[in-house]
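Accompanying notes for the structure given below.
Every protein chain except one is present and positioned as in the full complex.
Here the chain labels run A and B in written order, and each chain numbers its own residues starting at 1.
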Amino acid sequence: MSTLHTVNKSPFERANLQSCLGHAQKGDSVLLLEDAVVAAMAATAMAPKLADAAQSVKIFVLGPDLKARGLDPAGVADGIGVVDYDGFVDLAAENSTVHAWL
Amino acid sequence: MAYETNGKTVEADEEGFLVNINDWNEDLAGLIAKDEGIDMSPEHWEVVNFLREYYAEYQIAPAVRVLTKAIAKKMGPEKGNNKYLYELFPYGPGKQACKIAGLPKPTGCV
Partner (left out) sequence: MGDKMEEEYEGGVVKKFMFVNRKAPYGTVYALEVLEMVLISAAFDQDVHVAFLDDGVYQIKKGQDTKDLGHKNFSPTYRALEGYDIEKLFVERESLEERGLSEADLLVDVEVVSRADMAKLMGEMDVVMTA
């Protein structure tokens, strides 16, 4: 049993990501999409928090949403995987539950 | 659509549910019932008044299943059952009785 958490709000505007990380269980996956992709960038103030979370949960970011915002996948923090839409589908299939944090 | 009662025009939606619950009065209820082909008896009023009390307490029109159970709890199983309620309101106690009571359409009712 594991859960794929999806987060779509920027952590600089809303606390969805913080709340999600506070409730994700060891072995769960977290996918950052839409406005939440900004949290994946190594240069942001969120980076230490995500590096910490990445020790117990797997963190991914949706590539097309990075690209749309002019964010370079090369600037994504270490330990965060960049996935495309097929990767999103695979993540949903690999986990027993999908939990959308809207 | 709209209802005309005591020289006043009361606004309703296309299905006949009142737009503003505060427009309701007993004369208007009788008029809506007539449109629905229902001649209001004391038994009809009992259900309509129950619905108004339920709405005042919970701010929603209950689903039929919930209404039936709540009536059974308050008035006993001989009234809190589908057969009794559908005999009073053939097109559905949720929809018809709520309309007569001036409430919105029950949530989740199509």
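Assume a residue touches a chain if its C-beta (ideal position, glycine included) is under 8 Å from a C-beta of that chain, and two chains touch if they have at least 3 such contacts.
The structure presented is a predicted model; accordingly, all values stated were derived computationally and were not measured.
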Task: Tell me which residue among A:1, A:45 or A:74 touches the hidden chain in the full complex.
output: A:1
Task: Have a look at A:24, A:38, A:76 or A:91 and name the one touching the chain we're not showing.
output: A:24
- request: State which residues belonging to chain B touch the missing partner chain.
  value: 57-60, 62-63, 65-66, 69-70, 107-108
Absent chain, residues of chain A that touch it: 1-3, 15-16, 19, 22-25, 28, 96-102
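We adopt the following convention: only the chains that are shown with their structure count from here on.
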Task: Please compute the C-alpha centroid of chain A, do the same for chain B, then give the distance between them in whole Å.
output: 49
